[in-house]
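Heads up, one of the protein chains got dropped from this complex, but the rest are sitting where they should.
Going in written order, the chains are labelled A and B, and every chain counts its residues from 1.
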Amino acid sequence: MVTLTPESGMNETALPRLSPFKRALRRLWIKFVRRKATIFAVLFLLFIVISSVLAPWLAPADPNAQDIEKRLVPPFWAPGGDASKVLGTDQLGRDVFSRILWGSRVSLAVGILSSALACLVGTLLGLLSGYFRGWVENVIMRVADIQLAIPYILLAITLVAILGPNLKNLVLVLGLTGWVNYARVVRAEVLSLREREFISAARALGASSFRIIHRHLLPNILSPIIVLSTLQVAQFIIAESSLSFLGLGVPISVPSWGGMLSESQLYVPLAPWMATYPGLAILLTVLSINLTGDFIRDALDPRLKL
Amino acid sequence: MSRYLVKRLGHAVFVVLGVSTVVFFILRLSGDPVLLMLPVDATQADVIRLRHALGFDRPLYVQYVRFMASIFQGDAGESIRYGQPALRLVLERLPATLQLASAALIFALGVAFPIGILSATRRGSLIDNIGSVVALLGQATPVFWLGIMFILEFSVRLKWLPASGYGTIGHLVLPSITLGLYLAAVTTRMLRSSMLEVLGQDYVRTAKAKGLSNSAVVVKHTLKNALLPVITVIGLQFAALLGGSVVTETVFAWPGVGRLVIQAIYNRDYPLVQASVLVISAVFVIANLVVDLIYGYIDPRIRYE
Partner (left out) sequence: MRNRILVSMAVVFSFAWLLVSGTVMAQTAPDIPRSETLIVAQGGDAMTLDPQKQGKMIDMSILSNVFDMLLTRDENLKLQPSLTTAWKTVNDTTWQFTLRKGVKFHNGEPFNADAAKFSIERLIDPNTKSPIVELRYVKRVEIVNEYTINIVTSEPDPILPAKLTLFGGVMVPPKYIKERGDAYFAEHPVGTGPFKFVEWVRDDHVTLVANPDYWKGAPKVKKLVFRAIPDDAARVAALLAGDVDIISNLPPDLAPVVNMSPGVKVLSIPGLRAHFLSLDSRKGPLADKRVRLAIASAIDVDALIAKILGGQAKRLNTLVPEEMFGFDPTVKPVPYDPQKAKELLAAAGYPHGFDIALNATSGIYMKDRDIALAVSGQLAKVGIRTKVQILEYGTFLTNLKADKLAPIYFIGNLAWTLDATNNFQSYLKSDRRYARMKSAEVDKLVDIEETSMDPSEREKAMFRIQQMIRDDAYFVGLFTGNDLYGISDTVKWAGPRNQVLWMYNAEIVH
């Protein structure tokens, strides 16, 4: 087996004079336009982000405005529907469509921020413990074990009891519970990689630990990290709802997709639209994040043919 | 190897004691169990009396020392709400949880391995697309919704399976599929991406070039080398399942650890939460140890020191 650093094994001859950064960008672009699904995914994510920013102007109604005379109105095309309530209303007569538009803010923020936090912390600790091993590994992995065993509801209750409920603390709680996954996966990969020839070669050539981790290990572990993050975004969007429902997350006046879902729980047989549309929003967002994640993974991994 | 195991055992003790300590203090910051036990029309004197009877009026360090001493005697105190040894209450639930978790795991692996392998080797094919859809649904469908839908369809309408409860194999089917779907999604996606990664490596290409048949390449080289992250995630997820899966257990009225723990947390049943966290931490320690040992089997280059 020929030992090469993974970055150097590419047929990059077509783009020799560009800086590595520009080269990477160029490569990314070529791959991007080749895949239509990714274009849709990115467009959809952009759409969601823009609509969440523009929610105050796009939403036909105040997401918290109640009208208990018009509760549980079905979507406009269904019998009994109301043209002004596009996707129907919920148990307090609030407009489902407007709530979905507004709800994207919290859901995206919580999903992305907390998995980003978890990813950052977890990857770093995983790299350190896998690379240095010894006491570093022991300490980090035992802390991980401890972290895993503490129920996150308990953590959330206590944090909220001390600090009060808000978005920041919610991200903190989810990030705290999520980092272990990354740490353990990254460590496992690094454990295996560090024994490979190309790492030993780099070490023999006098490369610093930082350089080895940064240039040789990190690029090789991106794939599982990206899959984990995209999985976790969906998980956290839903976890937000169960915590917020208990009063441990964002205030009740802030709509979120997950919150809409958990409020719909009692109405699944009677008012299915209450669950369907926020559920669909989560599904499509997660799909887009998955596709984008897959694309980034592939794009960053030069060995993969597209 | 045996030295390694002894060392890990030492670590395990450290973890269990660490968890116990952290949870002991977190719990005491989380709220007052006596208030939750008594009706709102209890008087202040009633509160003080019960708090004293339960020993929660003693200084914190005294409570902590007593608690630690009780762990070393192999018990974790008596649940204040159930009036039974807390550790026993948790261990009693383990069989039901183990059953559900194992069934979910078997379902998940049974779905994930064929789909994951095939979608990696036949990228862009029909099965790859089906696999993506299943994985997507599995990770983005809320468990409570799926569970209720299953019950309405298979129990209420078709009357094939009991709506909820515990006892026969029939009771196990719906909850294990509900629970297993997420795990299946996670495993499929990890497996697919990790196999793609390995398939792109030079040695696999070399093997292919040498004329090895496609399936032999797959089994011999790819799968084994792709398993590292997959096993890690499965290990973590399975251990999490053993710690209880609150939503599934609630929807299907499954008497598992998850419901016990969540109720204990809501009730601030300090001894019971402490005991359950103790058990859960032991489960994680074992699961992670097993996973770490499997690493060595999959990739002999990984050394245990």
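We adopt the following convention: a residue touches a chain if its C-beta (ideal position, glycine included) is under 8 Å from a C-beta of that chain, and two chains touch if they have at least 3 such contacts.
Owing to the predicted nature of the structure, the values given are computational and were not obtained by experimental measurement.
Engineer: Of the listed residues A:248, A:261, A:282 or A:299, which contacts the missing chain in the full complex?
Structural biologist: Missing-chain contact among the listed residues: A:248.
Engineer: Write down which of B:5, B:65, B:126 or B:156 is the residue touching the left-out chain.
Structural biologist: If we include the chain that is not displayed, B:156 is the one touching it.
Engineer: Given the contact definition stated above, which residue among B:20, B:99 or B:139 touches the chain not shown here?
Structural biologist: Candidates B:20, B:99 or B:139; residue touching the omitted chain: B:99.
Engineer: One chain isn't shown here. Among A:68, A:120 or A:163, which residue touches it?
Structural biologist: Answer from the full complex: A:68 touches the omitted chain.
Engineer: What does the interface between subunit B and the hidden chain look like in terms of residue numbers?
Structural biologist: Subunit B touches the missing chain through residues 30-32, 35-47, 49-50, 52-54, 80-84, 89, 92-93, 95, 98-99, 102-103, 106, 109, 144, 147-148, 151-152, 155-156, 159, 162-169, 171-172, 219-220, 223-224, 250-253, 255, 259-260, 266-268.
Engineer: Tell me, which residues in subunit A touch the chain that this view leaves out?
Structural biologist: 65-66, 68-69, 71, 91-92, 157, 160-161, 165, 245-248, 251-253, 265-270
Methods note: only the chains that are shown with their structure count from here on.
Engineer: With centres defined as the mean C-alpha position, give me the subunit A-subunit B separation in Å.
Structural biologist: 21
Engineer: Can you check the complex and tell me which residues of subunit A touch subunit B?
Structural biologist: Its residues touching subunit B are 1-2, 4, 9, 133-134, 138, 141-142, 145-146, 148-151, 153-155, 157-158, 161-162, 180-181, 184-185, 188-189, 191-192, 195-196, 223-224, 226-228, 230-231, 234-235, 238, 242, 261-262, 265, 268-269, 275, 279, 282-283, 286-287, 290, 294, 297, 301, 303-305.
Engineer: Where on subunit B is subunit A touching in the complex?
Structural biologist: The touching residues are 11, 14-15, 18-19, 22-23, 26-27, 29-31, 132, 135-137, 139-142, 144-145, 148-149, 152, 185-186, 189-190, 193-194, 196-197, 200-203, 206, 228-229, 231-233, 235-236, 239-240, 243, 247, 261-262, 265, 273, 277, 280-281, 284-285, 288, 291, 295, 299, 301-303, 305.
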